[in-house]
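All protein chains but one are shown at their positions in the complex.
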Amino acid sequence: MPPGPLLKGVQVYRLTVRDRVMIAHSFQGEIFGPAQQLHGATYVVDAEFQREQLDGDGLIVDIGLAHKALSEALSVISFRNLDDMSEFEGDNTTTEYLARWLFDRLAAQVASGGLGPGGKGLTGMCMTLRESDVAWASYEASLA
Amino acid sequence: MPPGPLLKGVQVYRLTVRDRVMIAHSFQGEIFGPAQQLHGATYVVDAEFQREQLDGDGLIVDIGLAHKALSEALSVISFRNLDDMSEFEGDNTTTEYLARWLFDRLAAQVASGGLGPGGKGLTGMCMTLRESDVAWASYEASLA
Amino acid sequence: MPPGPLLKGVQVYRLTVRDRVMIAHSFQGEIFGPAQQLHGATYVVDAEFQREQLDGDGLIVDIGLAHKALSEALSVISFRNLDDMSEFEGDNTTTEYLARWLFDRLAAQVASGGLGPGGKGLTGMCMTLRESDVAWASYEASLA
Amino acid sequence: MPPGPLLKGVQVYRLTVRDRVMIAHSFQGEIFGPAQQLHGATYVVDAEFQREQLDGDGLIVDIGLAHKALSEALSVISFRNLDDMSEFEGDNTTTEYLARWLFDRLAAQVASGGLGPGGKGLTGMCMTLRESDVAWASYEASLA
Amino acid sequence: MPPGPLLKGVQVYRLTVRDRVMIAHSFQGEIFGPAQQLHGATYVVDAEFQREQLDGDGLIVDIGLAHKALSEALSVISFRNLDDMSEFEGDNTTTEYLARWLFDRLAAQVASGGLGPGGKGLTGMCMTLRESDVAWASYEASLA
Partner (left out) sequence: MPPGPLLKGVQVYRLTVRDRVMIAHSFQGEIFGPAQQLHGATYVVDAEFQREQLDGDGLIVDIGLAHKALSEALSVISFRNLDDMSEFEGDNTTTEYLARWLFDRLAAQVASGGLGPGGKGLTGMCMTLRESDVAWASYEASLA
C-alpha cells in the first residue's frame, strides 16, 4: 500500500535476506485432501526488516546479523518432521502459520538484541515462505 | 507499507498463487507507439489474498480453490484477441487495466462463495501481471 | 500492508520497470567487515510507480518514459567508483542508501515532467535494489 | 556441450515444461548428516524433450501432452513419504536419483505413445529437479 | 552434455544475453486446440554464443554487440502479428520454430561481421525462447 494515498510524508526502508529450509509434516482436516498424508516442503524464506530512517552507518540493520538471525531461526525446524515437535502440537503447520511462527522468533531476536543496536530502530517485519514456484505466503506486522 | 509507522499493532497474512495466460490485443493512442499494432503477451499472474487472522485450519484461504478461481478467471481471456471481446470495448487493455479486471472477477468469486467459507475472512487482494522479465503492474484494494 | 485492515475503500495501482547497474565502492565502519575494502556490485533495480486511478489511456505512467527515466538515473553511477563521486562524499553508499538516492532522482524527474503528464497523477514510488540473489533493499515513500 | 567443437553440422531442438511436487523422505548413510532424519522437499521439475528436426506441425512434441505426462509421473510420488514406497526400497531417493527415476518413467511414456506420434522423433531427454534456490540436479540421456 | 564422457579434453566457453519481444500469432492444426485462435506471447529470449578459446581481450564476443544483434533480430517481429508476415507464410510460428528462425538471423549477423571480429571464433550458438514461467524451447547448432 503506497503511503501516498493514506498519509502524506510517510516513508519506509526495507531490507530483505533470503535463506531456505526443508521439513516434513502432515495436515489435519478434510480441506487438505492429499496433504493430510505425511509429505514435505522446501521453503525459500525471505525475511524483511523495516525502518523509517537509516541508522548512522546508512543501514536498516546489519545484513550479516540479519542472515545469521534468519539462519538460526530456521535451524530449529531444519530437516525435522514438524509433526513430532511439541512446539507445533495441535496446529496445522501451513505455510502462512510458519510465516507467523518465524516472525515471532525473529521478533524475539530483535527484542533481545540479536540484530544489534540497529534492531532497536525496526518498525516492522515481513516473513515470506515460498513453498513452490507457484505458491507462497507471508506474515507482516508492526514491531511494538 | 509497513504497519509500524502507520498504526501500531496492525498485521496481515498474505497467500499468493501463480498462473499464466497468453492473449492478443492492440492499443489506441499515440502514446503507445508500435504497441498500437496488433501484438500479444504472456502474462505471468500472481493473485494475492489477504486476511488479518488465519481461520481455524490455519489457512488464509483454501489454496486449491485459490488456484482454481484464478485459472477460471484467466480462462475468459486465454488464447483470445481482446480487441474482439465486447467486455473490453472502448478500453485499452493495458497490463494495469487487466490487473483491475482480474481483481474484480476474483472479488466476485469471493463474494459468491467460490473461494469457500475462508473467502469471507478476506480483507484485501492484490493482482500482479508480469508482461515480461522487466515490466509488471498490479492492482491492490480492500474488499468490502 | 493491505488497505483493507486500515482504511476501507483504499486502492492502488502499481507499475514496475527493471534495469541494472554495475558500480564499485567501499564502506567506512567496523560493522562492514570485509566490505570496508574496495569491492563492487551489480544492482538489479526495480522502479515502482503508484497511482490511485489510471489516466485516460488506461495507464499508470508511460512505460517507455519510465524505462528511460530509470536508465538515465542509473547512468549517473554506471561503471563508476562511488568513492570518487562528490555526490556521495561522507556517506556509505549502502544498498538502502542508494535506493533512497534513486528515489530522489526519479522524484525530481517526475516533478520536472520527465515522466510525461501521467507523472502528475503519481502518489508514491518504491525503489528496490537487488545486490544478489539473497539480499535486497528498498525505499518507498509518498510523492508530495 | 556445443555441437561445434565436437561434430560439425550437429543441431538439436529442446522443449521444456515445468511442474512441481512435494514429498517426504530420509536418507541412509553418515554422509547425509541431518538429512538422515525424516524431512521433505519441494522439487520444481523441468522436463526437457529433444529432437533433431521439428515435426510437420513445427513442434518438438505436443506441449499439452508433455505437461500431462510430467504431471502424471509426478502424481506417483506427490504428497507421499518415499520411505514407505516399495518402489524405492533400499535406495536413497536423492535429487539426482529422482531425476533418473523420472527420466525412466517419462521414457516409458514416450515408448508407449503417451506423448503422441511426436514422441517417436525424440532423441533424448533431460530431467532437472530443483530442491531449493541454491541446489538442483539433473539426468540427461539419449532415447534408444 | 559433458565433454568428459565423450571426448577427453574438450572445453567450451558460453556467453548469454537476454532480451524480450511481444508478438501475436495463431496456429494451424487440430493439435493446437485453443491456440488455433489468434493470441500472443511475450518471449523472454536468451542468445548464447559459444567458443573454444577466449580472444585476446579475454572475451567470447563483444557483449555490447551481442545485445545489439539480439535486439535487432527481435525488432523484425516486435509488436507484429506474425500471421501477416510473408516471412512466415505457411509455417506455424511455434516457440521452437522461432528459436530456429532467430538462430538463423543471428548466424547471418555473425557471418556478415555484425558481432565484430570476435564473431569469427564462434563455434556454436543456442537460442532459447521462454513463452511463460513453465514452458520454453531452444535451438542449438554448430556454426559452419
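We just call them A, B, C, D and E in the order they show up, numbering each chain from 1.
Going forward, a contact is a pair of C-beta atoms (placed from the backbone, for glycine too) under 8 Å apart; a residue touches a chain by one contact, two chains touch by 3 or more.
Quick caveat: nothing in here was measured; it's all calculated off a predicted structure.
Visitor: May I ask which residue of C:Val10, C:Ala41 or C:Leu122 touches the chain that does not appear here?
Guide: C:Ala41
Visitor: Across the whole complex, list the residues on subunit E that are touched by the chain not included here.
Guide: 1-19, 54, 57-60, 62-64, 67, 116, 140
Visitor: Identify the residues of subunit D touching the omitted chain, counting contacts across the whole complex.
Guide: 1-3, 6-7, 10-12, 14, 27, 29, 31-33, 50, 52, 91-97, 99-100, 122-126, 133-144
Visitor: Touching the absent chain: which residues on subunit C qualify?
Guide: Residues 18, 20, 22-25, 34-35, 37-44, 78-81, 131-134 of subunit C touch the chain that is not shown.
The rule is simple: only the chains that are shown with their structure count from here on.
Visitor: Quick one: compare the interface residues of subunit B with those of subunit C and tell me same or different, with half as the dividing line.
Guide: Different, since under half the interface numbering is common to both chains.
Visitor: Would you mind pulling out the distance in Å between where the CA atoms of subunit B average out and where those of subunit D do?
Guide: Centres of subunit B and subunit D (C-alpha means) sit 32 Å apart.
Visitor: Subunit D: which residues touch two or more other chains?
Guide: Subunit D, residues with two or more chain partners: 18, 133.
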